[in-house]
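The structure appears below as structure tokens.
One protein chain is absent from this view; the other protein chains keep their places.
Chain IDs A, B, C, D, E, F and G follow the sequence of writing; residue 1 opens each chain.
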Amino acid sequence: MSDDVRFDWQRKTRTGVPEVVLAQNKTVEQLVGIAQQCIERKHRVFMTRVSPDKAAAMAGLIPQHIQFHAESGTVYIGEIPIGVDLIDVGDPNSEPDTDAVSVVPRTRIAIVAAGTSDVPVVAEIEQTLLYLGERSTRYVDVGVAGLWRLCDLADELSSYPLLIAVAGMEGALFSVLAGLVPSPVIAVPVSVGYGVGEGGHVALNSALSSCVPGIAVVNIDNGFGAAALAVKMLGSAR
Amino acid sequence: MSDDVRFDWQRKTRTGVPEVVLAQNKTVEQLVGIAQQCIERKHRVFMTRVSPDKAAAMAGLIPQHIQFHAESGTVYIGEIPIGVDLIDVGDPNSEPDTDAVSVVPRTRIAIVAAGTSDVPVVAEIEQTLLYLGERSTRYVDVGVAGLWRLCDLADELSSYPLLIAVAGMEGALFSVLAGLVPSPVIAVPVSVGYGVGEGGHVALNSALSSCVPGIAVVNIDNGFGAAALAVKMLGSAR
Amino acid sequence: MSDDVRFDWQRKTRTGVPEVVLAQNKTVEQLVGIAQQCIERKHRVFMTRVSPDKAAAMAGLIPQHIQFHAESGTVYIGEIPIGVDLIDVGDPNSEPDTDAVSVVPRTRIAIVAAGTSDVPVVAEIEQTLLYLGERSTRYVDVGVAGLWRLCDLADELSSYPLLIAVAGMEGALFSVLAGLVPSPVIAVPVSVGYGVGEGGHVALNSALSSCVPGIAVVNIDNGFGAAALAVKMLGSAR
Amino acid sequence: MSDDVRFDWQRKTRTGVPEVVLAQNKTVEQLVGIAQQCIERKHRVFMTRVSPDKAAAMAGLIPQHIQFHAESGTVYIGEIPIGVDLIDVGDPNSEPDTDAVSVVPRTRIAIVAAGTSDVPVVAEIEQTLLYLGERSTRYVDVGVAGLWRLCDLADELSSYPLLIAVAGMEGALFSVLAGLVPSPVIAVPVSVGYGVGEGGHVALNSALSSCVPGIAVVNIDNGFGAAALAVKMLGSAR
Amino acid sequence: MSDDVRFDWQRKTRTGVPEVVLAQNKTVEQLVGIAQQCIERKHRVFMTRVSPDKAAAMAGLIPQHIQFHAESGTVYIGEIPIGVDLIDVGDPNSEPDTDAVSVVPRTRIAIVAAGTSDVPVVAEIEQTLLYLGERSTRYVDVGVAGLWRLCDLADELSSYPLLIAVAGMEGALFSVLAGLVPSPVIAVPVSVGYGVGEGGHVALNSALSSCVPGIAVVNIDNGFGAAALAVKMLGSAR
Amino acid sequence: MSDDVRFDWQRKTRTGVPEVVLAQNKTVEQLVGIAQQCIERKHRVFMTRVSPDKAAAMAGLIPQHIQFHAESGTVYIGEIPIGVDLIDVGDPNSEPDTDAVSVVPRTRIAIVAAGTSDVPVVAEIEQTLLYLGERSTRYVDVGVAGLWRLCDLADELSSYPLLIAVAGMEGALFSVLAGLVPSPVIAVPVSVGYGVGEGGHVALNSALSSCVPGIAVVNIDNGFGAAALAVKMLGSAR
Amino acid sequence: MSDDVRFDWQRKTRTGVPEVVLAQNKTVEQLVGIAQQCIERKHRVFMTRVSPDKAAAMAGLIPQHIQFHAESGTVYIGEIPIGVDLIDVGDPNSEPDTDAVSVVPRTRIAIVAAGTSDVPVVAEIEQTLLYLGERSTRYVDVGVAGLWRLCDLADELSSYPLLIAVAGMEGALFSVLAGLVPSPVIAVPVSVGYGVGEGGHVALNSALSSCVPGIAVVNIDNGFGAAALAVKMLGSAR
Partner (left out) sequence: MSDDVRFDWQRKTRTGVPEVVLAQNKTVEQLVGIAQQCIERKHRVFMTRVSPDKAAAMAGLIPQHIQFHAESGTVYIGEIPIGVDLIDVGDPNSEPDTDAVSVVPRTRIAIVAAGTSDVPVVAEIEQTLLYLGERSTRYVDVGVAGLWRLCDLADELSSYPLLIAVAGMEGALFSVLAGLVPSPVIAVPVSVGYGVGEGGHVALNSALSSCVPGIAVVNIDNGFGAAALAVKMLGSAR
């Protein structure tokens, strides 16, 4: 079956983003086959939407250099740990220093999420950004129900050259955030919700029909796509 | 054809809101027939979604006591002008006195609309409220794209016992407004928009899947329904 | 991960309804994290859409003061049992005294459901109302297929200042009930049905396009939202 | 172009209902061609969804024996006037004698419509029934908003062997009527409504997902189909 | 919880069809509660969409007189076995005697199904008909892909006063069958299919937009509804 | 504006079908610009979905060699009349000789249409085929409502190497025809119908979910695409 | 239950493709019943969409001559192994000889798939083709993201008389491939994707609305239908 795989080795050179494997509809055999091709060529590989079961099966077959990140459902295979070759622009995991006189973002990308239910998508964005060589800062649980949370952060968020907004349900966060900051906003609708909100289509359509311009929309739950677009927008693909 | 009409004369007694005629799919002949039954019984009548053409044709056939309100597309027929028997609680058409020390709403209902395109629905709400005996105050063009417009009004809007929010496109106004005020918000989605926003379905679904509770949703463009619900909620139907 | 949570402690003061946790798309770890923040602050917390598995896992980790209500799928955490601080307006669980000379509602809210399949949503409404400090009375299995059941109750139901109607399938109950009573009706469509009725969209759309005004619609299965809206409409949030 | 027409002359013998021409998507030339074939064979013909313009154009080309019925949008061509060969079971256009001791229906089919906006579909049913040899009785404006109108008629309507219900918007009439009478109910959804109700799909889906069995559903606005089904159900096709 | 049940004991008298329990969204506790009410009153009860698990649980709690029919997913509870009180009009399970000189249907209802995948719905129709006192004859696997199967049966099928057609996928059977027989056809779309055909909506819409009149459509998979409508149409409810 | 046009002159060599202009969303100026480029290069050009108004405007600006075919809404521009260079395989406009001992199709393609409303699409197929060098034979008004019409033609239709079926409403013709003939069937759904059938989506989905294999589906109303596919399938592109 | 099966033994003679069993919605009992009828008549049988569980259960009941092909989910029952009676036109499993001076396809059908996730549908096509007597050549992982993969193959693919394109997500492969080759392309949309791409509807609609003519579309995941259409198009059904 490995004959079925024609890996696009030159994609990074051509488009700035290397090929990433969407594991969702692939069998463990197919994923291992792709991974082995990459290991043979000493090519790093990154996989998204990997279930814990698939990750465990893969780790049993190709134990070396494989990292499964559970919160994001991603697998990274490579000799150098993911994110190690990043240019250091500060510690993205520390608390933002909101009392500082002048606001200085510690990374170039802010990820702003409406609620804790959006965390898996946030994590997929973060891990993909690390794979592509970019740190980011996470702002979770700042939905518009408590608008003060977003308004308190407005100045800090305005200092980032790029923002990624993550929201399900009605996706009002996209419009409100885009109306507060000068930088472009990538909107990632999330399939969180029920009734008319089930599947994330309301959040998607809210982002698309926003009354505020400057929103770049990607597919529902497409954390990988948002990260790749962000890197392209920053011109930082290495 | 007038035999086809069985007017529900007791509806106000039973439900608090008298029967109102939806003119959209009725012929001029049918509308005139209904009007004449009401005139004979000295019963006021109110019609919504009346096109200027239909209004002119009706005025030619039953000229007495007929009032066409063009901005809202409503027709009122009755001896006493619409709104004359209101309890006076201030002048709803004057500028809000935002510098006042303590905020006092001049009416019991605030109508908050995202943009000038929503004005026809706002007007239908206002006229229906007048027919039902209730004044209201209009706040137009306070969409979330310029959030300061809404935040500046937050205290004033919080003083109303009831708010009606009117918005098309992505309908983010519903969530943001409901997160700022203690009173219930009636959401009226408007069929303003294009692409995925065409027809008002995104605004409707945003209202329904809002992350903020306390929103009472009515059908797209249903200004009449919002007004009737408002009157019922205030317990003020006379 | 608890850094991801920014609980909106002031929401009750600002909007009249405290923040409630939608457990559906959250992990046990996230839910426990939120709960512990609340316990530390001696803040009550209420969670909806909690599966029995998640409830059991939570009870194992934070056993104190946790109550799981299986019929409604809700979890309550607080030192004082839910509903204990209610103003007593009668026993909502006794049989209605339909033979009484003058009809006196025993609570301020009647919950009217079409069938026994709607009971989980009815229970979510009841438990949320208790958390928000309001009793209610339950009328189940009064769908329009046997219209006499509803007509027999018409006078009794007309005495409530507020009604919540719960129905799946075609949702005819919303229109019929709203045509019989003077008070506003909150319509909660339920995802009971199959074929075209699957997912509750027909019931939702029936409520929205009802020929009877005065219906406040919330999202499908949104028992929590209906309860919060009811409390706001009654102005009873404490 | 007349070579394109292969009229199904034997359809009545085979299926009980003769071929009827749906004029909506046909040109005047095509309609006249069909009519002339019928006239040559001394075969009656009936056309539905004929616009006034098309009817006038046809009347100019084949003036003899052509009847246009404007309320229903139907054209009848035949030497004997439509309905003349009916068995007389009473005068369907007179007022129902509701004070009679025992209720006797004057026809075998009751057409029950929710509002005056449904009248064009009611008329298409009536005219098709006349063409197929069956009288009917019309009950218009008995929607569920004023339930008393329907309840008052319950006994009378129960005496018909067959009922045809016509309603747009949320179509609650279908369920309520079917729960009151022992005979089968044919539901004809009508494309009256706006917002989610636009196009008649909510009424259609309400009929299909009704909690009351015994409802035979036809397509939106399909007055012809309802009449043909009614005649088949009565076994009365001649 | 049994207080939640208001069984409609008079429904058969009023509408000709007794109340039947849709088990799909009810718990075992709710179903047993309903059954016990019926057993106490010596009232037969019939349940549809009962899973084998629910049936086994019920049989453990109320073992007497309970019959589970696996092919149709129905449960019958009553002292007299289902179908015993039928008027005998022949053996519906024997091979049709197609060589007979004159065709005589052995029952009043023919159930015509496109394929073997439709058998569960066919069985629900058969069992419901038996509960309502009516036998039927089953013709399965006569889809239009092999049109000769249907054409060979045309004369035999034409002799039935009523036909019920059951089909998924594109539902062409509805139109073809209705074009061959003089009696009305009840169309039951089935949720068999994949891709665009998933869920049965194509079959449903094919039935509704058929070019052949005389088709009475019911909801997808609604075998019970088809049977109830059939009995009403035959005027045979006892 | 003519700089905006990059005509694909080599398309016929590369794919077997020359570029054809879809006029629907183009202005008269754009169409004339394209036509003039073709005339200068002595390149024939064919346009579909041309309204009579646009055709008249074009004929005023470039009168030479322009042919408008009203029934199909097509425009042909070229020195040699359309269809003149066809290989003669008989007269496609004469009556089929159904009494012949052995059936010989007069062309290689049969176009089978359900009703006279489908004629515009049939004509677009015919004219496109002529432009591409292929005659065809038209069989109109053979829908399944009168199945005898199709069955009578079964042998004749079976003799064609390729069939194009054209139908709106429920599209049962696609399945029935494909079950009768050995050659592949191209299905062209037509936007004829109302209610659920409006826009042709039911016919499209019926073709896609047909229980009969061997159906090649094209877009709704896509007569041009069906003709181009037919020519490719016959390998006859010259 | 075997009485429910009316196998269409003559279908191959009539339409060129023998009846194939869609196992998805059939029980093991039904499948075994069909298989035994075929074994008794010494008739080969082919089943698609067979789960491993069903295949194992069938193999336990009728062990002789049964072959389960796991990658495609197909079962073949027959004395002669599947594909043994093929005319040999080369080894379809060897690497294509892309350096050959003149390109000679080794089979008549190329299957071109966008990614490895499409392999199950590719395999269903291959196995069905073998059953129908036709070999094919597989080109997997040539999606448009790395366009060079497709362009490198353009000459080789152009030499096939027929191509089957298999793609999920946005289905751009259909248009791009059809614009590069002279032969017709059968498009098989695949239900691979998430968000708006879930279920394969975007790929389907892309194929239908392609700007390139000459694409024959089949239902989502319908590998069997594509293979049957291919055999009909090649006129090779034996």
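The working rule: a residue touches a chain if its C-beta (ideal position, glycine included) is under 8 Å from a C-beta of that chain, and two chains touch if they have at least 3 such contacts.
In this text the structure is predicted, and so the values were computed from the model without any measurement.
Looking at G:Val176, G:Ala216 or G:Val231, the residue that reaches the missing chain in the full complex is G:Val176.
Taking the whole complex into account, chain A touches the unshown chain at residues 14-17, 20, 161, 178-184, 186, 204, 208-209, 212-219, 224-225, 228-229, 232-233, 235, 237.
Where chain G meets the chain that is not shown, the touching residues are 114-115, 143-147, 151, 169-172, 174-176, 179-180, 193, 195-197, 201-202, 205-212. Take chain F: the residues that touch the chain left off the picture are 1, 3-8, 10-11, 19, 22, 24-26, 30, 34, 49, 189, 191, 199-201, 204, 219-222.
Following the convention adopted for this analysis, only the chains that are shown with their structure count from here on.
Taking F-G and B-D together, the pair of chains sharing more C-beta contacts is F-G. Look at where the CA atoms of chain D average out and do the same for chain G: the two points lie 48 Å apart. The geometric centre of chain E is 44 Å away from that of chain F, both derived from CA atoms. In chain D, 145-146, 179-180, 195-197, 201, 204, 208-209, 212, 219 are the positions where the chain touches two or more neighbouring chains simultaneously.
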